[in-house]
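Below are the structure tokens for one structure; questions will follow.
Here the complex is missing one protein chain, while the rest keep their positions.
So, chain A:
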Amino acid sequence: MELVTIILSGILIASATYLILSKSVLRIIIGVSILSHGVHLMILTMGQLKRGNVPVLDDTVSSYSDPLPQALILTAIVISFALTAYSLVLLLRNYKELGTDNTEDMKGVPHDD
């Protein structure tokens, strides 16, 4: 089970890398959010995947699953949610002001201070 998820997260990170290297701003943003999915899946795997166990710390329970990675992922998901929302707004504003969503054209804007 661990092997499958870790390979899956590898695939996600690889495709995210491909998307981030493209020139379209929207693709980069999608790539960044896929990257965070891959990373979250990896954190989940690091806590070892066990099914059917309760997340309690008690002397009588000998087999329990680790609740901490899930708590971490929950926090990380919320953060990446906010980041995706913000970067989409930034994309919109970028498109309106600079008139392009191609990163090639996004260099050499003169200083207009």
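The rule we apply is simple: a contact is a pair of C-beta atoms (placed from the backbone, for glycine too) under 8 Å apart; a residue touches a chain by one contact, two chains touch by 3 or more; residues count from 1.
The working rule: contacts and distances are computed from a predicted model.
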Per UniProt record, name of the chain withheld from view ["4-alpha-glucanotransferase", "Putative hemin transport system permease protein HrtB", "ABC transporter ATP-binding protein" or "Na+/H+ antiporter subunit D"]: "Na+/H+ antiporter subunit D"
Contact set of chain A toward the excluded chain (per top definition): 20, 25, 28, 32, 35-36, 39-40, 42-43, 45-47, 68-69, 72, 75-76, 79, 82-83, 86-87, 90-91, 93-94, 97-98, 106-107, 109-113
